[in-house]
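Notes follow once the structure below has been shown.
Excluded from the complex is one protein chain; the other protein chains are retained at their positions.
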Amino acid sequence: MASYTAPLRDMRFVYHELMDGAALRRLPGYEEIDAELVDSVLEEAAKFCEQELVPLNRPGDEEGCRFVAGEVFTPKGFKEAYAAFTAAGWSALAFDPAYGGQGLPKSLSLLVDEMLCASNVSFWLYVSLTHGAYQAMRLYADEELKARYFPKMAAGAWSGTMCLTEPHCGTDLGLLRTRAEPAPDGSYRITGTKIFITGGEHDLTENIVHLVLARLPDAPPGIKGISLFLVPKFLVHDDGSLGARNAVSCGAIEHKMGIQASATCVMNFDGATGYLIGEPHRGMRAMFAMMNTERLAMGLQAIGHAEAAYQGALAWARERLQGRAAGGAKHPEQPADPLIVHPDVRRMLLTQRALVQGMRATAAWVGEALDVALKASEAERRQQAEDFLALMTPIVKGFFTDLGFECANLGVQVMGGHGYIREHGMEQHVRDARIAQIYEGANGIQAMDLAARKLPMHEGRLAEAFFRPVNEFIAECASDARMAEFVAPLKAALERLRHAVDFVLAQREASEVGAAAYDLMHLFGYTVLAYQWAKMARIGLAKEAGEEAAFYRAKVETARFYMQRILPRSEGLAAALRAGGRSIMAFDDAGW
Amino acid sequence: MKILVPVKRVIDYNVKARVKADGSGMELANVKMAMNPFDEIAVEEAVRLKEAGVASEIVAVSCGEAKCQEQLRQALALGADRALLVETTVELQPLAVAKLLKAIVDREAPRLVILGKQAIDDDANQTGQMLAALLDWPQATFASKVAVRGEEIEVTREIDGGLETLAMTLPAVVTTDLRLNEPRYATLPNIMKAKKKPLETLTPAELGVDVAPRLATLKVEEPPARKAGVKVASVAELVDKLRHEAKVIP
Partner (left out) sequence: MSAANKVLVIAEHDNRQLKKATLCTIRCAAQLGEVHLLIAGSGCAAAAEAASQVEGVAKVLCSDDARYAHPLAAALAPLVTSVAHGYSHLLAPATTFGKDLMPRVAAKLDVAQISDVIAIVSPDTFKRPIYAGNGIATVQSRDAIKVLTVRATAFDPAKVGAGGTALIEALAPIDVPAHTRFVGQALAASDRPELTQARVIVSGGRGLGSAENFHLLDKLADKLGAAVGASRAAVDAGFAPNDWQVGQTGKIVAPELYIAVGISGAIQHLAGMKDSKVIVANNKDPEAPIFQVADYGLVADLFQAVPELTAALG
């Protein structure tokens, strides 16, 4: 909706109260990040998003990108907005200060990302991919490449892409065919075609840095024979200035359901010059560094859509007069009561509210782990954070993006026909949110990543990164009578999840794991949100008598709604999961 | 040349203010606060004068509760060099603010004071003029264009029905109108730098200023609700109603 305003109060709540931003300051490098600075960054980011990006969102959707003879033009206003965005330094937010970045905590940049997504997800994608490329290079590229590319990427002057998918292979990257031939000067010649490349070509930056998966001539077959290469659109001289155009070009852009202002490109590499990132044949590892960053980012996209849809639906439900309240007119002086008096409308709004704020709280927890993994001086603490991130990545990607779509869809439902028509911008959130369930590994793949890879890993150690703090929290609350109504359902959900995890880990047949995976991912997700809501309820109860009573009381009431009306979904999921995969796998092929 | 830029913490421009149920004032609990938009324009103009080499230092000042620091930090992030907070929990009315500002001017000796023409909370539109009176300085209110030429400042003012241009010898007070400029966004590096810029806190007592209110607000009420509309039969009747009933046309 044109009326999106960044939920700054709730963001400050998760950063300072739920997450303990003061503790974050004790990490080396974050000493300067006090509450005042965090608040000013959030406020300025909000101002930029609301004033510059929100107004471009719907026009960008209507106009879309244009492809003309190999060049891609973003919609009117994007170029100016991107220039303003980089001039204000936002592209450098979480980049390493050693390369011109601002080095702010991930916990903070995630909140800014959420605002960007809610305001204009197409715009944000150009920014987000640059950051993903940075992550992969930070871990695996040599210093020479970093020194040559990072300052321009931090400044937003150059953007990044990730080139994985090929026409015949998407999820199964073991099939990929793009070739890399060593050249005498130590570089490589890359040849092949990549599709679905977000930001592969556009007019926002002077150069584009493609990270490309390809096979060396001596590569073993399958996934273990893939290497990662950096392929710039324009070659870069030693002094950092731009040289000749590289042999990489955009062949077409896709016409698609949503994110119309984001260029989704077919990229042709015709002997393009590339540089190896990391070791030969170990490209998937580097690519996953980027991929995991992007997977978490997709969760933020989901929160953005959910928040924007909630705000739009809420404003509509308060203004639109239709029908009378069940118990008699609430506003007899008006021709009808506002929509918000009706139980089902309230159900929808509270569902959005409980899901979006629960997701935001979880994202802050994940952000904190990202910061600990990056900055903590103790190896053990870093390892625990890494465990937690590995566990949460498929949940944030798979579960959140499903909820993001649900919330956007509820936004349309609250507005009825006015949500379905384009005028109010609500249906755009549904179309834009839909892709998040697909790209960066479809949600089914996320479920498999959780069930078949993350949970069995290290004898089930990863799950403990979740179970341990929740059990501690439950123990802490044991003597708090007011918390009982929140802790009891959380405890029950945790038990259900524990049984479900044990059930899945005990399966011998891969098809049984596969059949259970999606329900398990959702069951896990609802339990994570239950934990966050119980934590938020505890803070709400402690503060509901003080200043800002209404804000904290709303936290308690939303927590209650979540426990009573949303969390029971986990019972259905547990029941379905425990029924096993036979009804799925035994279905006769002749019966389709 | 030193420029003093007073800024006020007010309700955010985008928030619709509501009257408190008990009629004692406006509902400000949990309401988003921001720098008064006209003051943002004042800060921007000062920064432009500094960028143009006209000004050498910009001092932002705010009077009010401790939270005004947020707005001062914003002014610092936008380009002010240092900040002063005159901290008090007393309700400050324009005359009291003008007296505090005069005391600051006496200490700081700026050549130019730029501030918003009015604050969007009390809509008084007085402080700049009062400050100029107390200092016996020239004033140019509602500025839409400012040019400093040596010891003279030329200001184009937005007056009813058009523009007026005045030339004043410095020091002077200028109040800003909307068309003077379009304020920039604070950049992320500048937000971080603002943290390290000096922010000094003073009290009205230290400045020797009596800030006791001169006006008592007896109550605040909602504006009259919209009356049920009527159909008029002719243009003549419409004009008559607009003139004598609604009183919105001359």
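Letters are used for the chains, namely A and B, taken in the order the chains are written, and counting of residues starts over at 1 for each.
In this section, contacts are C-beta pairs under 8 Å (C-beta built on N, C-alpha and C of every residue); 3 or more make two chains touch, one makes a residue touch a chain.
Every value quoted in this text rests on a predicted model; they were computed, and no experiment measured them.
A.B. asks: Among the options B:67, B:107 or B:219, which residue touches the chain absent from this view?
C.D. replies: Once the missing chain is taken into account, the touching residue is B:219.
A.B. asks: Which is it among B:66, B:109, B:205 or B:232 that touches the chain not included here?
C.D. replies: B:232
A.B. asks: Would you mind spotting which of B:77, B:113, B:130 or B:146 touches the chain that isn't drawn?
C.D. replies: B:130
A.B. asks: So that we can see where the missing chain sits, which residues of chain B does it touch?
C.D. replies: Within chain B, the residues touching the omitted chain are 11, 16-19, 25-26, 93-95, 98, 120-134, 136-139, 141-142, 154, 157-169, 172, 178, 214-223, 226-227, 229-232, 234-236, 238-239, 241-242, 244, 246-250.
Going forward, only the chains that are shown with their structure count from here on.
A.B. asks: Could you tell me the distance, in whole angstrom, between the mean C-alpha positions of chain A and chain B?
C.D. replies: 41
A.B. asks: Using the touch definition up top, name the residues of chain B that touch chain A in the complex.
C.D. replies: My answer: residues 14, 29-30, 32, 69-70, 73-74, 77, 185-192, 194-195.
A.B. asks: Please give the residue numbers of chain A that touch chain B in the complex, ascending.
C.D. replies: 5, 8-9, 32, 34, 36-37, 39-41, 43-44, 47-48, 84, 87-90, 92-93, 102, 104, 547-548, 550-551
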